[in-house]
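For reference, the structure is listed below as structure tokens.
Left out: one protein chain. Kept in place: all the others.
Our next item is chain A:
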Amino acid sequence: MGRLFVITLEGSVYSCNHCHTHLALLDDIISKTHTNLILYPCFSLSTAGMERLISLIRYMNGSNYLFSFLMHSSVNITVGEKEERMMMTGLHTVVDIFCVGCGSIVGWKYESAHEKTQKYKEGKFILERFKVLGPDGSNYLVNHDVMVSGSDADNA
């Protein structure tokens, strides 16, 4: 293979799960509350409540809302073909993004949003939690095993 062009980031870095290529900085996250919004109440719910929540999440079509980070920018990725996707928040034109090191899919990028309220997402990236290693090296699979069953369905 040729010599990969890989940018090395400094600071708290999110990297690819498989090949540890740097993908983004902690500082690039747009909103963390975005991801934690529903999570916190979870811990006070009963098991039944939790199951209902999970099925609600499953209904969110293609939404990895809970399991993703909205980023300003991302490095060491290549993009795929443009697609129209119906998300929980409306119709968006997105491209899938892949790690340059191993080629695995790590998330997507919003090319354009059809709803006015979603325009802020244009040009921003989503990194899927289960594809990245956090800055402290933690893998989100370990921390949120309650949600694992839910996410498998989404990933299928």
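We take it that a contact is a pair of C-beta atoms (placed from the backbone, for glycine too) under 8 Å apart; a residue touches a chain by one contact, two chains touch by 3 or more; residues count from 1.
Here is the rule we use: contacts and distances are computed from a predicted model.
Peer 1: According to UniProt, what is the chain that's been left out of this complex called? Choose from "CTLH domain-containing protein", "Adaptor related protein complex 2 subunit mu 1", "Aminomethyltransferase" or "pantothenate kinase".
Peer 2: Its record in UniProt gives the absent chain the protein name "CTLH domain-containing protein".
Peer 1: Out of A:I7, A:I30 or A:M86, which residue would touch the omitted chain in the full complex?
Peer 2: A:I7
Peer 1: Provide the residue numbers of chain A that touch the chain removed from this figure.
Peer 2: Missing-chain contacts on chain A: residues 1-8, 78, 100.
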